[in-house]
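Only one protein chain is missing from this complex, and each of the others stays in its spot.
And now, subunit A:
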């Protein structure tokens, strides 16, 4: 049979194999199960090819999702058989520009443009917002349980943690490099002295030229943190003129939302950015911290069944491990047992 000599790349090129992975049915399941039974030595190869196919996604253009209104609007237009209006507008393209109908419209458009320019400059002169105007944005949002790596158009690589949102303005890398973050991300910024890279998190603004650093800024939390691994960066507030703190490698700054103050400190270990390498690490963590982080990491809901008397704090490290593995580990150390039901984890004391 032809599949016997297949490499991983050959499987990836095979139409039947790809369809079996992406759109399986009884027939394909049966075929591959029996094929693997006859060729057990190929089991791993098939699994690898499958995993690679499953890991590749396209950006899902979530910002271009249709609204329910658009869904209804177009549906009713189709039923009425109304062809789109712009086809009229487009029909103008075939008319020469000196056609009176076209020139009249062009003149009107020109006057309107001048008028709005005048309105803009004379009537609205005092608005001085340091923020770039928000025209169009690209939003990448990870739900709980999902992390992703995003490459921006300037080459900057962003590791976006679970339950986090990165907003990239449409004119990114044209006249600025400005993004906004809710949640946690590790940035590896491509150096460009001409165009500083800024990240907005609520009121806090981080400005860099080309470095790698971690930002922890979940909106529901009271503390934001920016930690610098290499290069140089500054952290300040959105309002120009406010305090600005410059960081050197191995320094981090904590921003307290209540008091609006920034504190600088040094750090020695890189545990807190291990998340970007798929490492889940706890250091002297209590149950509420463990729960919060497991929920975010695995996209589950943790429910405490009864009073859980865990006094002991937990320290440990898990690299690319399943939820069961992690719960086994912590449960054993802390004396609880658990049950997983779909997306819910129920935790209770050992009997």
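A few remarks follow.
The rule is short, and it goes like this: a residue touches a chain if its C-beta (ideal position, glycine included) is under 8 Å from a C-beta of that chain, and two chains touch if they have at least 3 such contacts; residues count from 1.
We adopt the following convention: contacts and distances are computed from a predicted model.
With the options "ATP-binding cassette domain-containing protein", "Cell division protein FtsX", "Sigma-70 family RNA polymerase sigma factor" or "Xylose transport system permease protein XylH" in hand, the undepicted chain maps to the protein name "Sigma-70 family RNA polymerase sigma factor" (source: UniProt).
In the complete complex, the hidden chain is touched by one of A:9, A:139 or A:270, namely A:9. Of the listed residues A:6, A:255, A:298 or A:314, the one in contact with the hidden chain in the full complex is A:298.
Residue positions on subunit A in contact with the hidden chain: 8-9, 12-13, 15, 18-24, 28-29, 32, 44-45, 47-61, 64-66, 68, 70-72, 74-75, 77-78, 81-87, 90, 92-93, 136, 143, 145-151, 157, 159, 276-278, 298-299, 320, 322-323, in rising order.
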